[in-house]
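Removed from the display is one protein chain of the complex; every other protein chain stays in position.
Letters are used for the chains, namely A and B, taken in the order the chains are written, and counting of residues starts over at 1 for each.
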Amino acid sequence: MNRYLPLVLIALGILAFATLMLVIAPGVQIAQHAVPKGLNPYSEQESRGREQYVSLGCVYCHSQQPRSPDQAPDVERGWGRPSVAGDYVFDQPHQLGTMRTGPDLLNVGVRLPSESWHLTHLYQPRAIFGWSIMPAYPYLFEEKAEAGPEDTVVVLPKGFGPESGVVVARQAALDLTAYLLALDRTYPVPEDALRDDGYADRESGS
Amino acid sequence: MSSEHHDDAGQGRSAKRLIFAAGGGLALVAIGALMLEAGWVPGWISGRAPAPDVAESAYFQPPSEAEIPDGPFGEAVKRGRDIFMNTSTNAGDYVGNGLTCANCHLDGGRQPMSAPMWAAYGRYPMYRAKNDQINTMEDRVMGCFTFSMNAQHSVAGGPPPHGSDIYRDLESYFYWLATGAPTNVLMEGSGFGKVAKTELGYSPERGEQVFAANCAVCHGPDGQGQTDANGRIVFPPLWGPNSYNWGAGMARIDTAAAFVKNNMPLSQPGKLTDQEAWDVAAYIDSHERPKDARQGEMTVEQTRQRFHDGDETYYGQQVNGALLGVGTPGPERPVGAPELPIGPTPLE
């Protein structure tokens, strides 16, 4: 072991090669993706909702990456078309997720476009699905004797609301709902975003 | 010297190894490609769907629509197809009810066991006991217009005359469907098939329940079929003035039972038991429908003796206190005749 210089050079070379292939090249590739037509940047409220999404740890149970029909029946579950890189241009950091304890949410804004549905569901998921294992988030709401003019009242079936008075949404719940409603990647995929130029995909459809 | 020798030998060895390595790699690729082409690789590895087995069906396969040739013959085939699929419009002067050929000859006359035209074409001219003579295909289709399409209530008052282009076009379509089919052979899947007689016989009372449970959803609780928003018939009427008349083959219970057993409910052939098929056919054919076109001046009893003797039919029998075969009342104007103009008439 007396030739340190070549050893160090080779090690650095390997490191540089790995950086080039694993970091720089993908970076260049991703940077080439234009913002898809139909994808809008998040508004201020939606961004606040996104922070809620991150801080509540939604990503631990919900993915944001519908998969192709060859891999999983996500299309038939109504979760939307397979996502492409361009769908995430405004997501820093992305919320792809690795777990699917709950359904995929990349298109939840189109699938469940009702704000009042989301408020009910966030306040108490069991009010809608008796079997749901999603945690409730009552601290995003407050109970009031009477709703003020500015308040958004949560629709609740009997037995889930307070004995008297109403449940109204705090700003955090409204923000989170606004973010969820903004999740919409149903615009057509830009042609250059598809592997094989979409050719193999079209073939398998026949 | 020796070390040079050694190096030469080493170079020779590495060259040999290089050749072996490349050759072996190529051989692996070649073997893999061959296996893929031969279809020995399971689908989950190759990602290829197994090729659909075209020869899966034991029945004759008629050509597809895309194969209709160009030119005058192709045009005749297309006209024939249009008449077959939409008879009340494209041969409207000779159709006195709401049916089309394709109502009973499913899938445009292709479906086995629903009297496919590819099986029928090569059998004519043929002797038929129905009229005790040799029948050409034209005679046979004329019979369809007379009975199944109830031509007596149409604008023309009868089937298309012999030599009409309607027959030529229809026969062009049948001939084309039978491309490659043998002639004079009773092909597998021809006709409506047969249903074995059951111990219990048939009964319209039991059939009524079968009808309500399996047929009414499409053909309506009253058997008069259903239309879309434009009034276009989607599910054909099974009895009454808008259906086939008493002279049609389908008015015989055995024929109707075979059709029902092998084709109905649509997409679920064979769902009904033989008993249910007989019963529901009896129920359908125990309702009044337009009179037998051959009756003329004869009474129902005379017609029964002459044309229906020995048939499995309710023609000329009393059902629920009424004589069947008298016929539904004729239409005020022939079916499909032009309407009176709108607005003030010259008299007003």
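Annotations
Methods note: a contact is a pair of C-beta atoms (placed from the backbone, for glycine too) under 8 Å apart; a residue touches a chain by one contact, two chains touch by 3 or more.
As a working rule, contacts and distances are computed from a predicted model.
The protein name that UniProt records for the chain not on display, among "Histidine kinase", "Cytochrome c553", "LutB/LldF family L-lactate oxidation iron-sulfur protein" or "DNA ligase (ATP)", is "Cytochrome c553".
When the full complex is taken into account, the listed residue touching the unshown chain is A:V75, out of A:L39, A:C61 or A:V75.
Among A:G13, A:G27, A:P41 or A:P113, the one in contact with the hidden chain is A:P113. Taking the complete complex into account, B:G92 is the one of B:G74, B:G92 or B:G193 that touches the chain left out.
Within chain B, the residues in touch with the undisplayed chain are 17, 20-22, 24-29, 32, 56-57, 65, 78-79, 82, 86, 88-90, 92, 95, 106-107, 110-111, 214, 217-218, 220, 226-235, 265-269, 271, 336, 338-339, 341-343. Considering the complete assembly, chain A touches the hidden chain via residues 69, 73, 75-78, 80-81, 107, 110-117, 120, 128-129, 155-158, 186, 188, 195-202, 204-206.
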